[in-house]
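For this view, one protein chain was removed and the others were kept in their places.
Read from first to last, the chains carry the letters A and B; within each, the first residue is number 1.
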Amino acid sequence: MFANLLGRLHWSSLPQDAITRGGAIMIVVLGLSALVALTVTHKWKWLWHEWFTAQDPKKIGVMYIVVSTLMLLRGFSDALLMRAQQATSVGSSTGIVDSYHFQQIFSAHGTIMIFFVAMGFMFGLINLVLPLQIGARDVAFPFLNSVSFWLFFAGMGLINLSLLLGEFSAAGWLAYPPLSELKYSPGVGVDYWIWALQIAGVGSMLSGINFLVTIIKMRAPGMTLMKMPMFAWSVMASMSLVAFAFPILTVTLALLALDRTLGMHFFTAGAGGNPMMYVNLIWAWGHPEVYILVLPAFGIYSEIVSTFARKKLFGYTSMVWAIWAIVLLSFTVWLHHFFTMGAGANVNAFFGIMTGVIAIPTGVKIFNWLFTMYRGRIKFATPMLWFMGFVVIFTIGGIMGVLMSVPAIDYQVHNSLFLVAHFHMMIVGGVLFGYLGGLTYWFPKIFGFRLNERLGRYAFYGWFIGFLLAFTPLYILGLMGATRRLDHYDASMGWQGLFIVAGIGVLFLAVGIAFQVLQLVVSIWQRDQHRDLTGDPWNGRTLEWSIPSPAPVYNFTTIPVIYERDAFWVTKQMDGKRRKHYEDIVLPKNTGAGVWIAGFAFAVGFGMIWHMYWLAVIGLVGVVVTLIVRSMDEDTEYVMTAQEVEKHENALARRRMAV
Amino acid sequence: MNEQSESVIVEHPHEPLSLNKYIVGFVLSIGITLGAYLLATHQSYSKNFIMIMLAVLAVVQFVVQMVFFLHVGAERKPRWKLFVMLMMLAVVLILVFGSVWIMDNLDYRMTTDQVQTYLKSQDSL
Partner (left out) sequence: MSDTAVVLSESEEVKNTEKTVFGFWVYLMTDCVLFASLFAVYSVLHANTFGGEGGQQLFDLPYVLGETMLLLTSSFTCGLALLAAQRRNKQQVLFWLGVTAALGLSFLAMELSEFRHLVAEGNSWRRSGFLSSYFTLVGTHGLHITFGLIWMITMMFYVAKKGFTNAVSKRLMLLSLFWHFLDVVWIFIFTIVYLFGARGI
């Protein structure tokens, strides 16, 4: 009876080999040290009341970014292992891991980087910045926002748990069937993948709805759409994509789960299943997903370039059109991910042409940024460096993409390292550089002090040089015929030298990351010397710079009225004084319901993965009950009176003066 | 001052619901449903014709229900609900028809049954 209770959980589920044991031990040690540190410093209550139960999107944003940063380290460790393997596993040597483990490593690498680093940074930044930019106090649905974060956290928990219990998927970051079906992946790996993504995916979808409604319904009076900052436009577009693309992922993951759990035949190799339908659906989601990630990064570049060129953004209207053209087109190109998988010439030609077309609005945006720089008075602060790195890397990678949009060429390089280099240039050079630049740019607004510029510069160069060193060889290798995901190859291929160069590149990247960690530590240590006393450390143009740093929980004492684009810049030119006016502000009360819901969702995932179905049922009931209980709570808001707001503002001002 | 006695039911403050709309919508829906049913079960037109007619009837009923039950036409400007619905429709059409086109096209490089039968009959393979 008890054996049934534990499903397929067993002592043998604990890690059996050295490297996985090492990873597991590291996670356990890190986790335990965090728990011990919290206990010794008596910070549990503080953590719960100040952070976990918070409804303030600035706090939620910080939590997203902390989690994503930790996951970046984990995903990067996977990359280090992969590069080490491919640099050494030649001829008679089998490298440092066996092939089954290598497959889990690259599957985890991709999954973590996309879902738990890129998406996490994105939602984190949107939480931090969007309400400020549109002159709002909060997002449309603060409780939903908290639920979204905790579902993200639960998904992250499951992925990390796979290092301790069981194994991870070895089917790639997208788990194509039939490999991902029960017959060929009978273990828990693919199930971990499915449930981590399904749970985090629900969180993402809710965020998509939340931020979209926020932009549509909560802009400050007078801020018409065409007066919004470009970052807000890009978030609106990205969240529209989230809302309409993520349901496809939800369905596809669910169907795979149904195949694996209830013996259905959606994607099985027999009984009328159609594995290609999975490929079709997963990319119908997957292509919009990459635009979901890159559009906010584009928005960040618009903010950074206009601020540091000290010039208004060139071609605002064409930027808006370009963004929406990209949104529409992103739903018409998905087959280019599987040109080689059997479609005829007509279909391939159509999707190839659309893929070429989508490069056009993207090009428009790059030119607009360059034209913004032209005749500006450019300050090369760290955020601007990230932009410059982006222009170089993303343009090269983008051209490679246009090359591959021609199906005949794609037949030569599909699933080679050429492809791998291309998409890393897009995601690292495009998405990640944007988010890192954005984090540096908006850091003072959230924390009240600037990051150390010099270390930031070093970090950027580590990343930039490291990235080029790590990925340029991959283009060459791809053209030489190297397939992706190889854990071993013949010495006669002549590839090893290039793999070693790529390995060195990754070490440079590690140095870049080390500088970032150092920058954070040093900046915190030196924070009094770098306090942001004005709230406007970069001489910015948009509303977020009009309030003190760190931004108070209510953002604005009074909601501003907007008359122009770049509203704050205009105000600054006219009068520097901030009018003091206070009013009662309604804010959401903290609640732990989001944590509970995610905890129950985690139970659902864990139960489904390990076939402990009783646990999954309890989890599902728990989620529903928590929602109903929460809905019965009539006391979910509190008032900060005008006097309290005034006291708070004065206290902030005194703290700034004291420095 | 507690405003709870003035609770607002309607989605848009100046558009009260009307019984007539619901009745008209209900009657139309029943009619269209029965029409579609009869078409599918009793008429002996070609498959293609039936398919198109049924699809048209479904779309008409979709519009009827949207207008009369979900109040799509009654929005004040800016018409965000309509805009979001149109985006959804665009995505849905592309997804469904695109998927059907692609999946059907995967047979492009396979010999058709017709060709196979012919080749067998020629004894040449």
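Quick note on the criterion: a residue touches a chain if its C-beta (ideal position, glycine included) is under 8 Å from a C-beta of that chain, and two chains touch if they have at least 3 such contacts.
Since the model is a prediction, treat every value here as computed from it, not as a measurement.
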| said: Just to verify: which one of A:Met205, A:Ile513 or A:Ile562 makes contact with the chain not shown? | reply: A:Met205
| task | Just name the one of A:Thr250, A:Thr395 or A:Thr483 that touches the chain not displayed here. | result | A:Thr250
| note | Given A:Leu47, A:Val570 or A:Val586, the residue that touches the chain left out of view is A:Val586
| field | Residues of chain A (touch criterion as defined above) contacting the omitted chain | value | 140-141, 205, 208-210, 212-213, 216-218, 243-248, 250-252, 254-255, 258-259, 262-266, 268, 270-274, 277, 281, 584, 586, 624, 628, 631, 634, 637-641, 644
| Residue ranges of chain B at the interface with the undisplayed chain | 1-4, 6-13, 16-17, 19, 22-23, 25-26, 29-30, 33, 36-37, 39-41, 47, 50-51, 54-55, 57-58, 61-62, 65-66, 69-70, 80-81, 84-85, 87-88, 91-92, 95-96, 99-100, 103
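What we mean here is this: only the chains that are shown with their structure count from here on.
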| In the complex formed with chain A, which residues of chain B make contact? | 80, 87-88, 90-91, 94-95, 98-99, 101-103, 105-106, 108-109
| query | Hey, which residues of chain A end up touching chain B in the complex? | reply | 216, 240, 244-245, 248, 274, 276-277, 280-281, 284, 328, 331-332, 334-335, 341-347
